[in-house]
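Structure, as structure tokens:
A single protein chain has been omitted; all remaining protein chains appear in their positions.
Entry: chain A
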């Protein structure tokens, strides 16, 4: 009963928003601010054109690469900063210095860096680079505080059984820090997806961000809103996929929340 009520209330909230939207755009033509129906028919147009699928794949592809590289670099870095005093002293000031810079601000540099690349589409690489920058800092921060938060008694047990080095890392530190790291990854993926759209509005010729820019240039605001809806749905899918990975990884070791 509670779940039904929760679902209906959620639906009502969205419905209320759509209603306001409808009222605010009443009587508008196609090129003005589109209402819900125009947006839906725009969505249909996009799907028919076939470009939509290409763009979705392009966007998800960029996010996956940028995010995966950030995980590969950020988790070990975060673990090292959390574990070793001198690595922390060496890298933490740098991390704090770079963290407040919006990834979008890196775009000119990224274009400069990858502009001459021949083995891959340069604009793809700069978008991936921006995603990488957007997600690596939350990942480093999560891994660092996960290691710092490990209960000292687990480490004592490990030293008591004379476990050290790599065994310590893989048998104690990583599993103890895993829940917090996974939460951080989920957060980082959300940020990556948000930044991707902005990154694709500049310089690239495909993807959902490009779709928005392109439609605006053609005064097809219905397609702009349609692309926004697609972005939302894919964002939700990515987040729930991460949530599923998180809970399956933790339930196997018996520390899932439910």
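Keep in mind that, in the parts below, a contact is a pair of C-beta atoms (placed from the backbone, for glycine too) under 8 Å apart; a residue touches a chain by one contact, two chains touch by 3 or more; residues count from 1.
The rule we apply is simple: contacts and distances are computed from a predicted model.
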| item | value |
| --- | --- |
| Protein name (UniProt record) of the chain left out of view, among "Energy-coupling factor transporter transmembrane component T", "Aliphatic sulfonates import ATP-binding protein SsuB", "Carbon monoxide dehydrogenase" or "Ion-translocating oxidoreductase complex subunit D" | "Aliphatic sulfonates import ATP-binding protein SsuB" |
| Hidden-chain contact residue, picked from the options A:36, A:175, A:190 or A:235 | A:175 |
| Touching the absent chain when the full complex is considered, from A:7, A:53 or A:154 | A:154 |
| Those residues of chain A which, in the complete complex, touch the missing chain | 151, 153-154, 156-157, 159-162, 171-172, 175-176, 178, 253-255 |
